[in-house]
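One protein chain omitted, others in place.
First chain written, first letter: the chains are A and B, and each begins at residue 1.
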Amino acid sequence: MRAIVHRSGIQEGLVLVSAMHITAAVYVNDDERGLLSDIERWADRLAPPGDYAHHRSGETNGDAHLKNLLLGHQVVVPITAGDLDLGPWEQIFYAEFDGRRRKRVIVKAIGA
Amino acid sequence: MRAIVHRSGIQEGLVLVSAMHITAAVYVNDDERGLLSDIERWADRLAPPGDYAHHRSGETNGDAHLKNLLLGHQVVVPITAGDLDLGPWEQIFYAEFDGRRRKRVIVKAIGA
Partner (left out) sequence: MRAIVHRSGIQEGLVLVSAMHITAAVYVNDDERGLLSDIERWADRLAPPGDYAHHRSGETNGDAHLKNLLLGHQVVVPITAGDLDLGPWEQIFYAEFDGRRRKRVIVKAIGA
């Protein structure tokens, strides 16, 4: 991320970080191991694996789609003085709920 | 959406798609019928109709406001080579939880 922003040469702007898949999440939080397991457990509680109408289409990942909506699939990060302008504990995370295909994240920076 | 981006003439940038109402959602997901009903049912489970403090103001749509927060009211989509840069299964959806007024969605593209 940081390298992409540096390469873009943008000094003041915004950068979008967005999962290109709807069974993954991109979110900002603290890089603390216990917390990351709390988030995983929480998402599993509110969007549990189970029997979804979506599964009649041959899929089995209904809960992954709901987790994507719960945690969000994109963040926008400000760029200030050519660098990511994140708070002291903020880190960008990618969470994969499906794990069966190669996934892509798009990073798009705009500004001047 | 696509037509608006084409008309804007922007080749590289970002486009914001945002509900102008707080009882609706704008989200990105897969255009699969079963999944859309799963999402509706899920939102109803986590933000059920019921007796909300908001209703003392004369409204009856407390759950619609919570569904708006659960699913999100906006997405930002990258524009690459003059077109929406969405993943293979990504579609933009508007969900209405109130249905009593005419609603608007704002689409705002920036870039060059």
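The definition used in the following text is that contacts are C-beta pairs under 8 Å (C-beta built on N, C-alpha and C of every residue); 3 or more make two chains touch, one makes a residue touch a chain.
Since we're looking at a predicted model, the values are computed, not measured.
**Q** State which residues belonging to chain B touch the missing partner chain.
**A** Touch with the absent chain occurs at residues 14, 16, 18-22, 46-47, 52-57, 59, 62, 65-66, 68-70, 72-74, 76, 104, 106, 108, 110.
**Q** To test your reading of the contact rule: which positions on chain A touch the chain that is missing from view?
**A** 12-14, 27-30, 32-35, 37-39, 41-42, 46, 70-72, 75-78, 80, 85-90, 110-111
Following the convention adopted for this analysis, only the chains that are shown with their structure count from here on.
**Q** What is the size of the turn, to the nearest 5°, that moves the C-alpha atoms of chain A onto the matching ones in chain B?
**A** 120
**Q** What whole-number Å value describes the gap between the mean CA coordinates of chain A and chain B?
**A** For chain A versus chain B, the centre distance works out to 18 Å.
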